[in-house]
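With one protein chain held back, the other chains of the complex are shown just where they sit.
Presenting subunit A:
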Amino acid sequence: MALVRVISSDGAAFLVSQRLAKRSGKLKTEIETFRKSSDNSEAQPEIRIVTIRAEILRLVLQWLQQHQNDPVLPANQNEQDGRGDAEMGQSQWDRDFLAPMDLGIVMELILAANHLEVKGLLDITCKLVESKITGRTVDEIRTAFKLKSDFKGNEEEQTRLENRWCVEN
């Protein structure tokens, strides 16, 4: 079985089958680039992901392994068309997978899924963040994401007034 060595930013190496790795758009491109530039067709590619640490990379690979037989979703799928993909594609396994994670890990996972071009994982993690936003009050958002208001004077009121032009369709 052809393998590829994927190395995290903090130096942990993961041996992954090329078939599995190619389910990530980014890793697929890197493997193909390696093949074109390498004289030895048997050589094992090695890819360093300098922005993703081991704990997160492990989670991405774990998710890919679980979903190895899913159809690959196009990364550039239209946003409007893509609405609902996350709900449709979210299995019980996905829910169990995400359940123990705190918001910080989820956000790292979103960045990793985006960077590695794993659309299914990106969908379910973005949907999880969305669930922390939709239906929440402004104060709840500030608490959940550790944010502080920096509006001054009547800026906040003015912003609210701008909203009156907009309607829910």
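Simple rule for what comes next: contacts are C-beta pairs under 8 Å (C-beta built on N, C-alpha and C of every residue); 3 or more make two chains touch, one makes a residue touch a chain; residues count from 1.
What we mean here is this: contacts and distances are computed from a predicted model.
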| item | value |
| --- | --- |
| Name per UniProt, for the chain absent here [options: "Nuclear pore complex protein Nup85", "F-box domain-containing protein", "Glycine cleavage system H protein" or "ER membrane protein complex subunit 1"] | "F-box domain-containing protein" |
| Residues belonging to subunit A that touch the chain removed from view | 1, 3, 5, 7, 10-17, 19-20, 30, 33-34, 37-38, 43, 45-51, 54, 58, 61-62, 64-65, 68, 79-80, 82-83, 86, 104, 107-108, 110-111, 114-115, 122-123, 126-127, 129-130, 133-136, 138, 141-142, 145-151, 156, 158-169 |
